[in-house]
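Omission of a single protein chain aside, the complex is shown with its protein chains in their original locations.
Per-chain residue numbering starts at 1, and chain names A, B and C are given in the order in which the chains are listed.
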Amino acid sequence: MKKIISLAEAGRLITDSSSIMVGGFLRCGTPARLIDEILKNTAGNLTLIANDTCVPEHDRGKLIVNKRVKKVIAAHIGTNPETGKQFNAGELEVELVPMGTLVERIRAGGAGLGGVLTPTGIGTTVAENKKVVEIDGRKFLFEKPLKADFALIYGTKADKFGNVFLSGTTRNFNTVMATAAETVIVEPEELCDEPLHPDEITIPGIFVDYVAV
Amino acid sequence: MKKIISLAEAGRLITDSSSIMVGGFLRCGTPARLIDEILKNTAGNLTLIANDTCVPEHDRGKLIVNKRVKKVIAAHIGTNPETGKQFNAGELEVELVPMGTLVERIRAGGAGLGGVLTPTGIGTTVAENKKVVEIDGRKFLFEKPLKADFALIYGTKADKFGNVFLSGTTRNFNTVMATAAETVIVEPEELCDEPLHPDEITIPGIFVDYVAV
Amino acid sequence: MELTKEQCREIIAKRVAKEFNEGDVITLGIGLPTEVANYIPHNLHVIFQSENGLLGVGHRDLSADGSSKVTNAGGIAVTTKPGAAFFDSLTSFTMIRGGHVDATVLGALQVDEQGNLANWIIPGKFVPGMGGAMDLVVGAKRVIIAMEHTNKGEPRIVKRCTLPLTAAGEVDLIVTERAVIEVTSQGLLLKEINPLFSLDEVIASTGAHLIVPDSLQNLVA
Partner (left out) sequence: MELTKEQCREIIAKRVAKEFNEGDVITLGIGLPTEVANYIPHNLHVIFQSENGLLGVGHRDLSADGSSKVTNAGGIAVTTKPGAAFFDSLTSFTMIRGGHVDATVLGALQVDEQGNLANWIIPGKFVPGMGGAMDLVVGAKRVIIAMEHTNKGEPRIVKRCTLPLTAAGEVDLIVTERAVIEVTSQGLLLKEINPLFSLDEVIASTGAHLIVPDSLQNLVA
């Protein structure tokens, strides 16, 4: 059985200077209520790892607006003008990573691999100061694994064993982030009394530490 | 729409000296009827990439017994004594790969990555003649991607778009092999008239070339 | 000949829409490339892949609100076509980087004679991030650039990109309102020209050498 905790308790787990991975692609499949709980507390200096920084009014976008983040690692920040503003003002560090590289780096962290060898970014500024490896006549960029203190995961349904089902395009980064953090917290839309059917599980409970409701 | 073909037609696609990936973990989740079709034809000198060589009486095990295979790449061959016998007689080449490395090498092939950096095999004979890379003080083995001419995939259900659902522990290597071959053939237990629900798809149809019934 | 921005976009989107084969899997970039979907011939079945995790993108779902569970890569709620599949970002980029997407259509700031593409950084301007574009350009079997021929008269097709690259040597075809140009190992091959423009006009508005074949086709949008 996984520890079922309240959203408030979950929010308090995130402390100053934590690194947090947050699932979601813009507003789709993102643990919005967990973010709101973080905002009720004082945790700042966070490192935010996410596909994007959403929009200023929603979930992880609000972490930026409220200046809780010191560094962003993301593939896209264009939908949240506040991210660019703070970056330009020197208040926020931003590491832009190609989306396919970001997801592979997180997977490497979660799967115990030493890194990623990707053709993406070769010949671009993304390759600057990185090792380029030639394999069978083609160039690949070595990219490092990514891990985090916390992963905040959205679930369409979850059970008490921590198993998660994700519907539609809500899967996005949630599945892979659930493997790559020290503490994984799921915010399900629905907590089911009965266990999910083993065939319909998107994230096996083994990866999940807390279900926050 | 994917080309729906007969099992017999599918079997004839496999020609001499092809490399074939075959899904399945022992007898579970393996395209047994496709193998039988190969055996009805003359294709030999095959390179077989699979988790194991099953047992002599079943599916890919029969390919070994019938001497259709010149090389095996697998994690385990112990359940098919014929594999060891042919290997000892110098009739069959065998490359043993740790299971987790095998699945990652196939994934790298399918996902366009340059290879795998794994801690598995460091300090063992598996590391012989391979590049060892030190990353942040830990040693990782560089392993090459694997691709094949054909992937023979089991499906519990499939639809006409090539989408596949896999039940129970039949997923095993089927999901990843479907990404890593030039031509991917699925043998479903059931071909559904209606499309599968997008949420219940284990292998998206984009990876599948033929559904054989 | 002066065309409005809207006319340019329509010509480009319509022409790109003719580039596909039955069953092709296509990922469209945001902006102009998205409009290509509106002009696919009705008897041609292609499948649109959305990098956020959807194969079989339908049309905009006007009944959905901001909390929709099925969106495209722009965050817009969409419907799905029969045979659609949902998947995670890992699988999405296995498709994209692994060569399982037949074609991608992207916009550009600059494209050059070597097929280099620059479409993500304008120096001095805010950089929104490359998103999935770098993976798409490297991984898709065919990279089609859909863009207006010039930027306020300034050539976008150049000898050598001066802006930071998105990917090196990956562009296959350039479609503008004036011409269709193929990137070959010999250089940029002019394939079609919009009869609204003269050959001289096209050459003059292009910052790179164009190989002009004897049999130049009309660009039919």
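The rule is short, and it goes like this: a contact is a pair of C-beta atoms (placed from the backbone, for glycine too) under 8 Å apart; a residue touches a chain by one contact, two chains touch by 3 or more.
Note that the structure is a prediction, hence the values are computed from the model and not measured.
Peer 1: For the chain omitted from this view, which of the shown chains does it touch?
Peer 2: If we consider the entire complex, the absent chain touches A, B.
Peer 1: Quick one: which of A:A8, A:V132 or A:I206 touches the chain that's been left out?
Peer 2: Of all options in A:A8, A:V132 or A:I206, contact with the hidden chain holds for A:I206.
Peer 1: If you put the missing chain back, which residues of chain B would it touch?
Peer 2: Answer for chain B: residues 25-29, 51-52, 74-79, 84, 88, 96, 98-101, 103-104, 107, 118-126, 156, 166-176, 202 touch the chain left out.
Peer 1: Tell me where the left-out chain touches chain A, residue by residue.
Peer 2: 1, 107, 110-113, 159-161, 163, 179, 195-196, 198-199, 201, 204-207
Methods note: only the chains that are shown with their structure count from here on.
Peer 1: Averaging only over C-alpha atoms, locate the centres of chain A and chain B and give their separation in whole Å.
Peer 2: 32
Peer 1: Just curious, how far off is chain C from chain B if you go by their C-alpha centres, in Å?
Peer 2: So the centre of chain B lies 35 Å away from the centre of chain C.
Peer 1: Mind checking the centre-to-centre distance between chain A and chain C? Centres are C-alpha means, answer in whole Å.
Peer 2: 29
Peer 1: Please set out, as single numbers or ranges, the residues of chain C touching at least two other chains.
Peer 2: Residues 54, 86-87, 93, 97, 138-139.
Peer 1: Any chance you could list the residues of chain A touching two or more other chains?
Peer 2: Those would be 104, 118-119, 167-168.
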